[in-house]
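Note that this complex is displayed minus one protein chain, with the remaining chains in position.
Take a look at chain A:
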Amino acid sequence: MSLAGFLRTLLIVGAVAALEIACRTGAIKPTMVVAPSAMALGVVEALRDPEFWRHFGVSVQAVAIAMVIAVTGGFCIGFMLTRVPPLRRAVSPFLASYYSIPHIAFYPLLIVIFGLGRTPLIFLATMFAMVAMILATMAGLDRVPAVLAKTARVHRLGLVDEILRVRLPAAAPHILSGLKLAVAYSFIGVIAGEFIMSTEGIGHEIAYAYDNFNNQRMYALILIVLTLVTSFNMSVFAWERRMLKRRGL
């Protein structure tokens, strides 16, 4: 293990141990935070519960749909905007200020429009995630060196080949960082939405446990969500690292 890896492990183990001690000695009350060992028990209990898996499935499905729409749609829109400069200039102030909008505040409105199903959630998460992808796609395509585009023309590539074989691979590192954001934002959008108003899903389960003072279950569910999101993001990150290393970045 590298020194950095060792320090990282030490940090996590230390923090968990400190929390465990603080909870056991009563410095932190169980009504506030439960001990990590209790959280772990809660996780085991949740994983055995078929009802948990139903909620889990519902959430993951919504996240997956939002993610796919956000990534493909965001990419297409970003791509189109780089090809149509006047349109891009027209919308760029909106894109730049987009993330100052508290998206979640529109969720009740979305429920009025779409009804209390999965649609408003997926819509919210997609809206939240898509703009990150649009911005990353544009940043990536903007930074394709002019000499590579010229090289494509010297090789007499058609527009489609130029895009697929030269511009996209050249822009890939930027596009991938947009993808990472879009993944995280899709999770946030779905779970936060479920938290506020929903009848199912992990977010709803966390809120339900909270309302019922079931701290052990609440923390267990939060832990599961954290693990899921981090491992998903880590795998994208590992892929990205491999690609960047090859390019000497």
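Please note the rule applied: a contact is a pair of C-beta atoms (placed from the backbone, for glycine too) under 8 Å apart; a residue touches a chain by one contact, two chains touch by 3 or more; residues count from 1.
As a convention for this text, contacts and distances are computed from a predicted model.
Look at the chain that isn't drawn here: its UniProt entry, checked against "Electron transporter", "Cytochrome b/b6 domain-containing protein", "NitT/TauT family transport system ATP-binding protein" or "Quinol oxidase subunit 3", names it "NitT/TauT family transport system ATP-binding protein".
Interface note for the absent chain: among A:49, A:142 or A:161, the touching residue is A:161.
Of the listed residues A:7, A:44 or A:148, the one in contact with the hidden chain in the full complex is A:148.
Panel shows chain A; residues 145, 147-148, 150-151, 153-157, 161, 165-166, 169-170, 172, 243, 246-249 of it touch the chain omitted from the view.
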